[in-house]
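For reference, the structure discussed in these notes is given below.
For this depiction, one protein chain was excluded, whereas all remaining protein chains were kept in their positions.
Our next item is subunit A:
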């Protein structure tokens, strides 16, 4: 326990999350994964956007960057490319990553930049009190979908995979052991890795949809999922409508920042005598 707490800025606690929220479970899984991997705290940068889930970085004792809405991955891209030696981990929500930040998400995947993105997907915008998100299932309720959501949600893992992510996995806050294991593997993966953590928002999503409190909402999530290994043995009709959890995609592909470092090495070899353009303000112009 003491070990675990050492990863937190204890003076910033208690957190702002509601009782029964899944954000703490995911944050706990992340911290335990880092602890087990034995990565030096000083070599990790945690980046988040805006929303309930993005508040997690403020409680963690790393270099932490709480950015603007949707832009966490773009900020993280700057951190990683400027200092490729750092481990860069993004914590984001479904609204933050799939709506306003969707473009940065798919382009980071396309580049295969070595960033681990953990998406805490609670099917709703919790911070602004329960509006429909791009992950709200069809037909479900939100304050901006009072008659049922007429839109369809993404399959974020399929989206990440199609966009070029090289490690994609999904777990839930119910399947804690799996979640921690997948986060650990994602962090050690060289390339753009995504872990979608299905999580409960009892306060808004659970209540609005009359699912119940934290336990009922957690069970509602659990009941929709099936492990990808178990699913492989089932006939298609038994898999119908189920959400796959587990490691969904894991391939090797050259990583962006490493390739860029190779470009630098190549360019510098070709220009061995290149001197930086040197100058100070105050240089004189010959003509008027």
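To be clear about the criterion, a contact is a pair of C-beta atoms (placed from the backbone, for glycine too) under 8 Å apart; a residue touches a chain by one contact, two chains touch by 3 or more; residues count from 1.
Going forward, contacts and distances are computed from a predicted model.
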UniProt lists the protein of the undisplayed chain, choosing from "2-oxoacid:ferredoxin oxidoreductase subunit beta", "FtsX-like permease family protein", "histidine kinase" or "2-oxoglutarate synthase subunit KorA", as "2-oxoglutarate synthase subunit KorA"
Filtering A:52, A:76, A:135 or A:197 for touch with the omitted chain leaves A:76
Cross-chain touch to the chain not pictured, restricted to A:62, A:174 or A:205, is A:62
For subunit A, residues touching the missing partner are 9, 11-12, 41-43, 45, 47, 57-58, 61-68, 71, 74-83, 85-86, 103-104, 107, 260, 263-264, 267-268, 271, 274-287
